[in-house]
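Omission of a single protein chain aside, the complex is shown with its protein chains in their original locations.
So, subunit A:
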């Protein structure tokens, strides 16, 4: 029943999924933190940009964003992100699209964390003469991160599953392999179940670990 699996590189496909997820997670954590900083910052222009970015990007379907990176950025505008062969270009474009999209959710998760920090702390920090960057970097964000581990875990799990959208521009990850196997083997249910199991193997431990971590590092108030 499972012997056809020998013809396919199941681990390789999931390895690409993991690479997509890890690179996008790191990228969107950075860009999402910057966005959150803009949204709570004192400069009106940056606040407006952050708000506009989050509200526009998180409401565009991910498939559209990913397809746009390929059809729009690459094929029409000639952006290749420093790569020469189609596979690498597509991989980088997919990471870019996933970062742009996921960072809006990271930003909002972080902002909810920032809201848990009592206003008095920021006021006290300002009273002893810290500037905005210091207040945010030394006082507010460290606490905000600790209380947004669980919402960020949600975002990460969603991101891992969203990597399948990269199949739209042909990044050879698990969903592409699933399509190939279905095309060749005519075993829709079995193959879908195998791929779904693969994703559970990736996401379940992630969720459990981050749930535990979230409890451990939570700020007790």
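As a convention for this text, a contact is a pair of C-beta atoms (placed from the backbone, for glycine too) under 8 Å apart; a residue touches a chain by one contact, two chains touch by 3 or more; residues count from 1.
Keep this in mind: contacts and distances are computed from a predicted model.
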Name under which UniProt lists the unshown chain, selected from "Monovalent cation/H+ antiporter subunit D family protein", "Mg-protoporphyrin IX chelatase", "Acyl carrier protein" or "Glutamate-binding protein": "Glutamate-binding protein"
Residue in contact with the excluded chain [from A:74, A:103 or A:203]: A:74
Residue, one of A:90, A:103, A:163 or A:203, that touches the chain absent here: A:90
Subunit A residues that touch the omitted chain in the full complex: 67, 70-71, 74-76, 85-87, 90, 167-170, 176-180, 182-186, 188-189
